[in-house]
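The next block holds one structure in the form of structure tokens; read it before the comments.
Removed: one protein chain of the complex. Kept in place: all other protein chains.
For clarity, chains are labelled A and B in written order, and residue numbers in each chain start from 1.
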Amino acid sequence: MKMHSSYDYEFLNYPKIISGKCSLENIPAELAGYDAQKPLVIVRKSLGKNGALIKKFIRAFADSMVIIGAIYDEVEDYAGISRAREAALLFKDRGCDSLIALGSGAAVDLAKAVNVLVSEKADNFSAYYEEKSISGILKPLIVVPAGLANGREASNNLIIDNREIKSDFLYPDVMVIDHRVAAGCSAADVAESAAIAFAQAFHSFVGNSGNSMVAALAHPALSYLSQYLERGMKKPQNKEASVALVNASVMASIAYANAKPGITNLLAEELARATGISSGIFMGILLPAVIDFLVKDKIKISDEFLLAAGSLDAYAAVAANERGQKGLETAKKLVGVFSRVLPVSLNELKVQKYILAEIARDAAQKSEGFFPAVDCAEILEASWEKTLTK
Amino acid sequence: MNINKYPEIHPGKKLFKRVYVAIMLWTVGKAIQVAAKVDKEVKEELAKLPDNFTLRMMVAPEKAFPLFFYAKTLPAFVVDKGLLFYGIQMILHKDKEGKIKYLGADPKGKKIDLNIVFKNIEAAWMVLSFQESTATAYMHDRFVVEGDLVHSLTFVRVLDIVEIFLLPKIIAKLAVKRYPKWAEMSPLRKFVKRVVIYIRAYTF
Partner (left out) sequence: MREVIGTNNRILEIDLTSKKFKESPVSAKDRDMYWGGKGLALKLLYDRLEPGVDPLGEKNIFIIETGVLTGTGAPCSGRFEVVSKSPLTGVINCSSCGGPFGMAVKSSGWDTIILTGRAASPTYLVIDSSGVQFKSADALWGKDTAAAEAEIIKEGSGAMVIGPAGENLVRFANIRSGHRFVGRGGMGAVLGSKNIKGIVAKGKEVKIVAANGKMFSKTNKKFFNYINRNPVTSGTYRQFGTNSATIACNTAGAIPVRNFTGGAHGEAHKISGEAMAEKFKTKWDTCKPCAILCGHKGTIEGQERHIPEYETVHLLGSNLEIFDPVIISKWNELCSKYGMDTISLGGTLGWAMEATEKGLIKTNLKFGSPDGVAQMIEDIALGRGIGKDLGQGSRFAAKKYGGEDFAMHVKGMELPGYEPRGAIGHGLGYATANRGGCHLSSYLVGIEVLFDMADPYNPRWKHYMVKFMEDFFAALNSLHICQFTAYAVMFEPPLIKMSPFPVIKILMQNSAPLAMNLMDVSLFSELWHAVLGKTYLPYLSMRKFLKMGERVHVLERYMNTREGISKKDDTLPLRLLTEGRKCDAKERVVPIAKMINKYYKSRGYDESGIPRSRTLKHLGIEIKE
């Protein structure tokens, strides 16, 4: 196998991952490792309403020295300073010493934000929006991701009030992947999270052929996706598939945190911000167009991509010089699966056409010139009409 | 914000699993003590351990299982015998003469050379209710070993043999790494030893 690797790279290999059966029960032991025994739990509202799940979660702490300071369940899709302040108040009032984010997305962002507020003794984030950086290690944060992820769960950034704060101290300390939390969202949610994970893993591969550590994480993420995506979408309750997909999502997000931002992610995040629709749906729409664009652009992609996204058989059956091309074809086929449950075009979502130019410009600006606005606009234009048949 | 909307939660206790694991640990401890006397293979394995060696198998966190709990939930005779003193533990000692002795559950005043700690009661339950074999459990990080790993492997092998003696094949197959073939351990030896171990373990 030909690897385009070099030895000049940087990679922070942070969150510990505990995955599989009975992993929730390991949380007390992990907390004990950080000398913590009173966590504040931040739950996504829709999960918090699921009484049976919360009961199971609390049951996992039985026969341990852990007391749950409180379960704060006021966050759904938007993490803002008002909520962060409330949760921080609760944290201090109960004398908590650690944080657990149950469920993905905004709950994790909020938990990270609360962590900054309580560890750095800040009242708001105004200083961090400017030049201040997080000064040191924060309180222990354990994340228990659910099926519907936004791809920032295991990464080194948080988005609060639509603004990003980035710091290596923001990696969670432990990711606990358990089927009790991971399974049970809808097929569309599964597809959305998978689209995000795929985009992250894909761009980690494309943009970083030199960093073998990034590839090392993106590889299993892609192979989990290619193996379990169909099953996960068909049967979202399936334990094995849901755990595998959440694993893929976590691995992809760690890889992506160490890689350059990808065009799909940038565009999808701008679209999500402008329309209020979640970015995963946009990634599902944009990916085929992005892959087409990259094929047209004749980018070089590592051979390993075919091995990860396809199978060993497919890899072995293709001549070495065609593997990159074949890999992109496989990727195109894989992302086609999303169209079964997700919308296929921006037009279908009724995105107003006049905002596209602005989005292309903003995304280009965010990429710091890496992706020109013309390319962004071309991809958006290609995603406008139906590109796949349902 | 109304803070009382988010109450503090004290997670409960898993009573059945606690009692089950405690009894199992006691049985295994006693069984090893007996098997070391009656079975040659076990004796040979245990000979590899250094003399004056103390081994503990326990469930973390130690402080979650205080004495008063057992005093209330277990029959009085168990507590009176000093079998379960503190925590869910099993302590085995090999003295200078190479004799194996089960020392109950009280680590007080004992120098522990090898400590095998289940991370939580659920992990101990999985292993001791034979849902996972000891080897698989170790692979899944269900327990950590503090001390010399070589000695812990010795202990795991002994545990496997004792489990084969104690349990019917259908269950023991789940619990051990590999169930011995007839040629390796004759059924006769197995049945005789099973009876002997059970009688001696339970009659002290």
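Everything below uses one rule, namely that a residue touches a chain if its C-beta (ideal position, glycine included) is under 8 Å from a C-beta of that chain, and two chains touch if they have at least 3 such contacts.
Because the structure is predicted, anything quoted here is derived from the model rather than measured.
The chain we do not see here touches A in the full complex. Touching the missing chain, out of A:32, A:81, A:187 or A:341, is residue A:81. Only one of A:187, A:295, A:314 or A:349 touches the absent chain when the whole complex is considered: A:349. Counting the whole complex, the residues of subunit A in touch with the unshown chain are 74, 78, 80-83, 85, 123-126, 129, 160-163, 273-277, 349-354.
Throughout what follows, only the chains that are shown with their structure count from here on.
Residues of subunit B touching subunit A in their complex: 1, 3, 6-14, 17-18, 60-61, 63-65, 119-123, 126, 140-142.
The residues of subunit A lying in touch with subunit B in their complex are 18, 20-22, 25-26, 28-29, 32, 58-73, 86, 89-90, 93-94.
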